[in-house]
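And then chain A:
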Amino acid sequence: MLARKLTATAVALVIGSALWAQDQSIIVQSTTSTANSGLYDYLLPIFQGKTGIQVNVVAVGTGQAIKNAENCDGDVLLVHAKPSEEKFVAAGFGTARTDLMYNDFVIVGPAADPAGVAGMNDVQGAMSKIAGEGALFASRGDDSGTHKKEMALWADSGVDPTAASGDWYRETGSGMGATLNAGIGMGAYVMTDRATWISFGNKQDYQIAVEGDEDMFNQYGVIPVNPARCPSVNVDAAQTFADWLVSDEGQGAIAAYKVADQQLFFPNAPDS
Partner candidate 1 sequence: MYDATTLTDAAIARHTVSRAPAILPLSLCDLTLRFGDATVLDGVSLDLGPTGCTMIMGPNGAGKSLLLKLLHGLIRPSAGRIDWGGHTAEQAIARQALVFQKPVLLRRSVAANIDFVLKARGKSAARRQELLDHVGLSHKAAQPARLLSGGEAQRLALARALATDPEVLFLDEPTASLDPASSLAIEGIVNEARVRGVRIIFVTHDMGQARRMADDVVFLHRGRVAEHSTAAEFFDAPRSAAAQDYLNGRLVV
Partner candidate 2 sequence: MQLGENLHSIGEAFGLALALVLAGDADLIEIVLLSLRVSLTATVVACLIGLPIGALVAIGRFPGRNVVLIVMNALMGLPPVVVGLLVYLHLSRSGPLGFLGLLYTPTAMIIAQTILIAPIVAALSRQVIEDLHAEYAEQFRSLCLTRLQTIQALLWDARYSLLTVGLAGFGRAVAEVGAVIIVGGNIDHLTRVMTTAIALETSKGDLALALGLGIVLLVIALGVNAAVQSVRMTAARQAYV
């Protein structure tokens, strides 16, 4: 008797979900910065109003987003780690990568500025100084796009911070927001994308210490997942979404999104 009820329940759940899956909807595997900054909350209603396509955003670190997309658990990938993205396409997981928009990274720090880097615009110099002073630095440490960028900058600075891991170099292994919370809690410098920082709500006495270096440029790309590799992909809807993002209308919408009167993302899709 129990077994029958159980089977019936399971069948009902599966059928219910299968019906849902037939809806015109796609899943975007996305980096957290675009989601946490509120960009999707602004863009998606515009897109959905125009096309009727429901866009479901799974916001995780870039590394996990790529992994999930490789498992065919998404229709579109929207992240910010160009080399990894190109590898993703080269391996056949994505159809094509398009530059979408950029913003930049900044290093934020406490007002007391223990490493004396406030106001610098030479990121490698600032990082060497932080390492030299042994000032606390909180890193994502989670293989995300931001983390990959940070590691590249350390390498450029000639510093191997992982040797000091647990000492002045603190790897949180968490998302951007959690790392900011942790870094601010311990008085550490943190590298973050500007969009996340502007919309972040728990700044306390933190300010941007280092900004403006061209090397801190943060490029986002959009990639529809390849149906040849993942037959479950909602090809048309995914392509429609990617096309819209890089269209004049989509690019205009990205530019129009502002928090506290500041533009967060700068569209730079190539003219089609």
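Criterion: a contact is a pair of C-beta atoms (placed from the backbone, for glycine too) under 8 Å apart; a residue touches a chain by one contact, two chains touch by 3 or more; residues count from 1.
Behind the choice of candidates: all candidates are chains of the complex that A comes from, given by their letters.
Values in this document were obtained by computation on a predicted structure and should not be read as measured data.
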item	value
In-complex contact partner of chain A, selected from candidates 1 or 2	2
Footprint of candidate 2 on chain A - complex, ascending	2, 5-6, 9, 13-14, 16-18, 20-21, 27, 32, 36, 40-41, 56-59, 68, 70-73, 175-178, 180-181, 199-204, 230, 232
